[in-house]
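Heads up, one of the protein chains got dropped from this complex, but the rest are sitting where they should.
By written order: A and B. Residues from 1 in each chain.
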Amino acid sequence: MLEQIFIAPFIDMIEAPDFLMQVLWEGLVSGILYALIALGFVLIFRSSRIFNFAQGIMVVFAALTLVGLYELGVPAWICVLLTLFVMFVLAIAIERIVLRPLVGQPDIILFMATIGITLFLIGFGEIIFGGENKIMITAELGIPTDSWVLEPFGGLLILEQKDVTAVAVAAMLVVGLLVFLNKTRMGRAIRALGDDHQAALSVGISLQTIWVLVWFIAGIIALVTGIAWGARAGVSFALEVIAYKALPVLMLGGLESITGAIIGGLMIGMLEKLFEIYWGQPLMGGNTETWFAFVLALIVLLFRPQGLFGEKIIERV
Amino acid sequence: MKDTVGYTTADGRQIGGTVMEMKNITLRFGGVEAIKNISFDVHEGEIRAIIGPNGAGKSSMLNVISGFYHPQEGEVWYRGERRPTMKPYEVARQGIARTFQNIALFEGMSVLDNVMTGRLTHMHAGMFSQAMWWGKARDEEILNRQKVEEVIDFLEIQAIRKTPVGRLPYGLKKRVELARALAAEPQILLLDEPMAGMNVEEKEDMSRFILDVNDEFGTTIVLIEHDMGVVMDLSDRVVVMDYGKKIGDGTPDEVRSNQDVIDAYLGVQH
Partner (left out) sequence: MLYRTAGQFKTSYTSDQALFPVRQDAVLLMIILGFAFVILPMTASEFAFQTLLIPILIYSLAAMGLNILTGYAGQLSLGTGAFMGVGAYACYKMITLMPELNPVVAILLSGFFSAGIGVIFGIPSLRIKGFYLAIATLAAQFFLVWLFEKWGWLYNYNASGAIQVPNMDMFGITVGGPRAASITQYYVVLGVVTLLTMLCINLTRGNLGRTWKATRDMDIAAELIGINLMKSKLTAFAVSSYIIGVSGALFVFMWRGAAEPNLFDIPLSFRVLFIAIIGGLGSIMGNYLGAILIVGLPVVLNTVPEALGLDIKSSMVEHLNIMIIGSLIIFFLIIEPHGLARLWALIREKLIIWPFPH
């Protein structure tokens, strides 16, 4: 029994290194996508201290809008632009209808409000788009759909090109965001707003503009995530559940750190895959991916309540 | 432990022996030393002030006494024994109550409930008894309500007893906080800037309450305060801190003429 837990899985890993690499690659791709969702959270949280539970449904909504427009006959890249426009309108609507009346309320109230937004968008989306699964327009967007077949260690490793594209695009998005936040004036304003509303207002930063901008960027991220994930798994409301996975990522990486979100995402993605393949399926009946990430994050937080990257919390009285 | 003998104040009050002593306390946060090797004692029944410029480490000192911060070096002695590292609630149960610089009332509760929480260290009925609202729980509730009403009378806040504290003005909140601390019937009362933000009248009221508490119940009081007039009038002895170090210790008059204290804090009297 002990041998099964502590020895056998590692032997399996070493004996089939190509399979191990495949597992790690799959985990990496999932991880990047979790990280992207987490990025949306971080962005909104940093600028407004709102924990936007609706990020997940925004991913679904963006993907559904994209595919829906295409089904109406709109050319692929115009769909993208139109979807971006829809996400922009959505951002403005959310800011005006939900956020503005709740300015200054405690975090928990804002969090609940975003749950309300989630529900609303689920119901609304199902009415508009219908509940059946749809296929992402991967090829139509110019994303390569072949695979690269590699043969490391004499074995077999298959890399889907759409996954590689997703990873590359995600990387560019992250770098772009980091540059934007740290080097531009708007970015600085966003960070200032996150630190202190009142102070930011008093130096002339417009709350509304920044919030709309931030939610729009989150919308862009949601669209990219939606495309990447939809390409892997089809587009449906089940996608929303995947957004839950971003939560342990946030626990690990902290709610405020972009690098934390990325590293946390990669870690969770790879570790949960590893656990499922080498321990979950042989020993526990499988399907451990529903909870592993959460338990892992919980254990880390017990030892480091600020997460892996957060600042140590010093309580003041 | 030195000096267990009491002393007599200038106006003839009899002060007891040493009840608490801070020995070589050093407190660090990361690289910053908030308190550097400070020692002083507190006598039973006296009013001891801690003064000094902002950032001197006064609140941190109070937090060390409360058990909220644990000094990296040094010891706290209480009633002749070295106090082991304790959790704050254990310190509170030893008979040390306090107020806070930025009011720490429970905003979701009424004044009455807030002051009742001060009685927690005296209420022991179990959960089952409370759920049935009979026997010990019910008797305790009524008994402690009585005690709390006495404190409310003492501080003259009867009219607002059912008001949620969130709605109260600043001055009244401070008074409710004092009530909560007093309800615990503490042996040592720590007051962190009890007069902050008050006008002259309110300060006079608060001073009167503090003196009454010390007079009627013999409670030892340690207070942090900026208003020099208040400090000189109220306190028996003063500790002066600056940048985490102790730069003065003695009666108000001694401290007032201490050159270091004048340079760092008081300035020259016009």
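The definition used in the following text is that contacts are C-beta pairs under 8 Å (C-beta built on N, C-alpha and C of every residue); 3 or more make two chains touch, one makes a residue touch a chain.
What you are looking at is a predicted structure, and each value in this text was computed from that prediction instead of being measured.
Engineer: Given that one chain is not shown, which residue among A:F19, A:F120 or A:F180 touches it?
Structural biologist: Checking the options A:F19, A:F120 or A:F180, the one contacting the hidden chain is A:F120.
Engineer: Which one, A:I5, A:L81, A:I109 or A:V175, makes contact with the chain that was left out?
Structural biologist: A:I109
Engineer: Of the residues B:F40, B:Y78, B:F100 or B:F209, which one touches the chain left out of the display?
Structural biologist: Touching the chain that is not displayed is residue B:F100.
Engineer: Could you please point out the chain B residues that touch the chain left off the display?
Structural biologist: Residues in contact with the chain left out: 66, 68, 87-89, 91-93, 97-98, 100, 104-109, 113, 116-118, 120-121, 123, 125, 127, 130-133, 137, 140-142, 145-146, 149, 180-181, 184.
Engineer: What residues on chain A make contact with the chain left out of this view?
Structural biologist: Residues 51, 97-98, 101-102, 105, 107-109, 111-113, 115-124, 126-127, 131, 241, 244, 247-248, 250-251, 255, 284-285, 287-288, 290-291, 294-295, 297-298, 301-302, 305, 307, 315, 317 of chain A touch the chain that is not shown.
Here is the rule we use: only the chains that are shown with their structure count from here on.
Engineer: For chain A versus chain B, what separation do you get between their C-alpha means, in angstrom?
Structural biologist: 49
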